[in-house]
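My structure is below; once you've seen it, I'll send some questions.
One protein chain omitted, others in place.
Labels run A, B and C following the written order; every chain starts at residue 1.
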Amino acid sequence: MRSVLRSHWLYVALTAVLALVAAIWAVPHLSEPGWFAYAPDPTGFTPPLPTLSPDLFLFPASAQIVLLAVGVGLLVQIYSTAYLGHHQRYRSYAMVIVLFLVAMIAVVGTTNLWVLLVGWEVMGLCSYLLIGHEWETGEARAGAAKAFLVTRIADLGLVLAILVIGETYGTYDLLGAQPLDGEAKNATAIGLLVLVAVVGKSAQFPLHSWLPDAMPGPTPITALIHAATMVAAGVYLAARMLPFYADSTVALTAMAVIAGITMLMGALFALVQTDLKRALAWSTVSQLALMFAAVAASDPEAGLDHLVAHGVFKALLFLGCGCLMHAVGTSALSAMGGMRRPMPVTFWTMTIGFAALAGIVPTAGFFTKDSVLHALESATEGDGALAGGTAWALFVVALITSLVTAAYATRLWLKTLLGPAPGGLDAHEAPLAMTGPLVVLAVATFAVSIGQPFHHGIGVVSTVIAAAGIGLVLLMWRRGSSLDWAPAPLAAELGLDRPFSRWVPRLTGDVASAVVDLDRDAVDVYPRGGAAAAALGTRGLALVQSRNVQRYATVLAAGVVVLVVVGVVVS
Amino acid sequence: MSLTELVFLVLAVVAAGSALLSMTSGQLVHSALWLVVTLGAVAGCFVLMTAEFVAWVQVLVYVGSVVVLVIFALMLTRQTSATTAEVTGNRWIAAALGVVAAIGLGATMVAGFRGEDIEGRRIGTAGSIGQALFTDWVLPFEILSGVLLAALIGAIVISRSGSDR
Amino acid sequence: MTIPIDWTVAGPATIVLAGALVALLVDAFYPRRTWLGSGLPATVALVAAGGELLRGDAGTYPFAFSAIVLAGTLFVVVASNVMNFENAMPPGEYHFLLLSAAAGGLLMVGARDIVTLVVALELLSLPSIALVGLRQGDRVAIRSAWTFFLASVVSTAITLMGVSLLYGIAGSLDYAKLRDGLADPRVPDGVVAVAVVLTVVGLLFKLGAVPFHVWIPDTYGGTSVMVAGFLSTVSKAAALGALLTLLSVALPSAHDAWQPVVGIVAAVTMTIGNVGALRQDDAIGLLAWSSIAQAGFLLAPAVAIGTSEGLTAPVQYLAGYALANLVAFAALAVVLRLRGSTGLEELRGMARSDPWMGIPLVLAGLTLAGFPPAVIGLVTKYVVIRPVVDSDHVWLAVVMGVNVMLGLAYYLRLVVILCDRPDGDPYVSPSPPVSVRIAKSAVLLGAGALVVLSAWPDLLLTHLP
Partner (left out) sequence: MPLLYPLLLSSALFGIGLYGVLARRNAVLMLLGVELMLNAVNLNLVAFDAWFADQLHTGQVLTLFTIAIAAAEIGLGLAIVLALFRALRTVDVDGVGR
């Protein structure tokens, strides 16, 4: 029994069973007509708690995401047997991945908002545990705590949004609360609260800073969290809730502005990184913003299509990054290069991944990005709730972002895989358990493009833009540029992280200690302040006591006075 | 102003004044003795409000036993080192709270019960109180016996430190 | 006219008090003064009182609180066996005081006039104070008792002032007559507000709500662990039952005066309790602050007392909280006995090295946090938030939501520490004596109950009023 428990394949089997069950459940839903606007029988929905029934229900779009999550989860689990199998805490790691997938399925598969909240919170907890998996390093601990705190702040938005939806529609069931056409109520409030929730979960501006700092986590986990599941849950939620706030120009404009800022910022940051993993993290932030832009343009379907495609190729890139790290021992760009010969599988699969990121035909990234761009272009014609000016700005920013994206994808490709190999490097191909998932994902990168819509005009424009970006970088490469740009503000990530790294922890700590001290010491401030300054001396020090009964009684009596005043004034 | 009112006012002044002295006096034993005066004056007030039985209990329980107990405790815990001050540095905030409490309560009383008069009916004979106590208020009376027993046992066990066990 | 004694209220309390006396006498005259010698009659008396309680009208509101008080005391008595090695702890007096306090709690919950309420409150308070200072020759314990005593008598005096004003306004202290008297008082509303707020103070003190919480961290930290467990559950249950009955039966017409006060106190209580708990590095200190925070959650639904949910929600929350809290305190008592410390570092990895005590602690922590898989904690959290939302106190519901999040931070820290890999040599538990085994079995039973309730929350929700 012990040896079975110790065996890695037990966890893979567990994940495989989960994936199989999810697939059996989800695949029939894929071909169903209609999208989220599925109109159910509106009767018979009551506030679901306290029964806490899961109320599982899949839409075609959610079925895709379930499949994506369990698929990537299974591949990550297989990959981890080789990557992390000898780690002493492998078992807890593997179990947390399973828990994570279950929570993700709960979020995507339920119609009960409270179950959704539970899954959402469990995902937050799991990501905290996984990012902090190597808690021996201070970096991992800090990154984990930061991710937890930031997403927690955002989770308040979700709690409030659920409460407002319950108040507005009288039920906490998504189907029961489905607003009929033109009858969405409290749309702006719900929209803004949902926005707060997803901005935190999906690391959008201004709560973006946790995602790059979560990179000390094991690389497979980064692939799972930052490609397929947790950050995707934010986009999914925004799309899923769109019917509640589709009428609200305010909420959609806010989302569009945030998406615009984030996509360009993330792409620019990705362009100057010297660390592959961190560059990929910023790239994720930027791509997620693209999906939000689609949602803001009232075409969530395009956003979710891109979510699936991006999930596949970004998982591929992260896992490939893991193979490289396995080979060279670090994720710094300076340590990589010349991988074609020693690591052919990694080289070719990652090339496909970068191509998809840059948006080259016929990868899935090309088709879904074009769908998003097409959605943005349609929005400029005033189809959605976005004002024409906002939509135009967003469209232009998205085009610039594709240019930068193509540029940084090329740069990363050149710096990691081509170029001269650093001296003394003895790279070798990763074991089969690691390269296998890469191949599967590479195939999937093409497979997902099957059946994707193709938009002629946009397709040509975006291909030209991508080619320009790629060509520019290739040209500079030919000219002998090192491709290491680091303008100071960009390299410092614009200093946007400062409020989080400095102020927030300090503030929390201060408040906590202040309350404890208040009971012990603070009351003493009054007598000390009252006494003449000269008399302070030793007597003043003697007054700074803890555990003084009289101080307690004073607090009590003063509290009663305050309460009586409140009672009299209010009544 | 009737004689009763006059006597009551005198007693009230005595009670409040001695209470103030009791709470501010530097000599511990003086404090206890001033408290006896206060409690006696309050007992007098009870008599003026025709609550004779309560007044007697007040005198017996408080003046007769509680204060004696307190004086014993003061003697037992007399400290060898001379104490610097009999009030703590907390006294200004304490004084402020005391004044706020007194004025606030006084204002409440004035707002709620201005212009009412106590008729001089005899309400507090031992017979009528006993009747009420043993017919209407038996349950709390019985519970009270439990309170006294529990306090007694508690006091014994707490003061029996480091003895036979 | 006479007021008859309501024996459905007085019966169980009488049995418990009689049991207290028997326990004291057995201890005094039994030649070998053992822990079981007085513990056994105490247990029997509590069980008998439970039987007497069941003969009455089960399912009523006071019944639920009485049942929680009795069951909680029984748990404390059984788990207290862990203290039998302490020579400084006199068993007869311990059980006598514990049962006296429980009788006081029972009478408080059943009181139908303020005179009985005040006397019963004292029957709960004075033995509790003595219990805190019971460990003989222990400086910290006696200092804690002094803190608790002074805070308690001051709040009693303030409460009595309020009671005297209520009497002046309504002319009676019977709940039913108070209700009529306050419906159309001759005096201004401000006077009623002063009287009501002052009266509620004593009960808020027993509940440990801010600003009457200052005694809690010192007192819990200075006394025996099981006494702290008693204070944080049974004493709170009695105070809550009495408070809700008082507010809903006697003072509904003074609704405008107490409702904002109760709302504000609940909000501030849960916030300060949670923030205070964030910095604790001892498990007892953490539970002490967390019990302050939980008092806020218990109090919050009282703003919706006009609805039926406003009355039932606190009972259901209380049941879950009391069970989890007692399990936690009892497990910590065992830990303290075996390892000599309850510091969080001492607990590191306990769920692995000593699963029989560590896993119940994890369960209790998750329940208190309201985090799955301890579904019962989550459900009861929802139960208390719902009436608050329904009664349009959205601001309070938001504060509660924020505090659920705050609470997660330190409860999960406790859980993570417990589940961590133990550093250093794994702790090897010596074969514990029978008394510890009894306490351990109580912990395991309580943890089992938590598991059952988590799997089937309806069991709790439908069987309480």
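One rule holds in what follows: a residue touches a chain if its C-beta (ideal position, glycine included) is under 8 Å from a C-beta of that chain, and two chains touch if they have at least 3 such contacts.
All values reported here derive from a predicted model rather than from experimental measurement.
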Displayed chains contacted by the hidden chain, counting the whole assembly: A, B, C
Touching the absent chain when the full complex is considered, from C:50, C:168, C:188 or C:343: C:168
For chain B, the residues touching the chain missing from this view: 2, 4-5, 8-9, 12, 15-16, 19-20, 22-23, 28, 31-32, 35, 38-39, 42, 45-46, 48-51, 53-54, 57-58, 61-62, 65-66, 69-70, 73-74, 76-77, 79, 83, 85-88, 90-91, 93-95, 97-103, 105-106, 108-110, 113-121, 123-124, 128-129, 132-133, 136-137, 140-141, 144, 147-148, 151-152, 154-156, 158-159, 161
Touch list for chain A against the chain that is not drawn: 542-543, 545-550, 553-554, 557
Positions on chain C contacted by the hidden chain, ascending: 1, 3, 115, 118-119, 122, 126, 129-130, 133, 137, 139, 142-143, 145-146, 149-150, 153-154, 156-158, 160-161, 163-165, 167-168, 171-173
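Here, only the chains that are shown with their structure count from here on.
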Gap in Å, rounded to a whole number, between the CA centres of chain C and chain A: 42
Distance between the centres, which are taken as Cα means, of chain C and chain B, whole angstrom: 32
For chain C, residues that touch 2 or more chains besides their own: 190, 194
Residue list for chain A, restricted to those that touch at least two other chains: 551, 557-558, 564
Of chain A, residues touching chain B in the complex: 523, 526-528, 530-531, 539-540, 543, 550-551, 554, 557-558, 561, 564
Chain A-touching residues of chain B, taken from the complex the two chains share: 88-94, 97, 100-101, 104
Chain A residues touching chain C - in the complex, by the definition given at the top: 49-52, 89, 114, 118, 121-122, 125, 152, 155-156, 159-160, 163, 166-167, 508, 511-513, 515-516, 519, 547, 549, 551-553, 555-560, 562-564, 566-568, 570-571
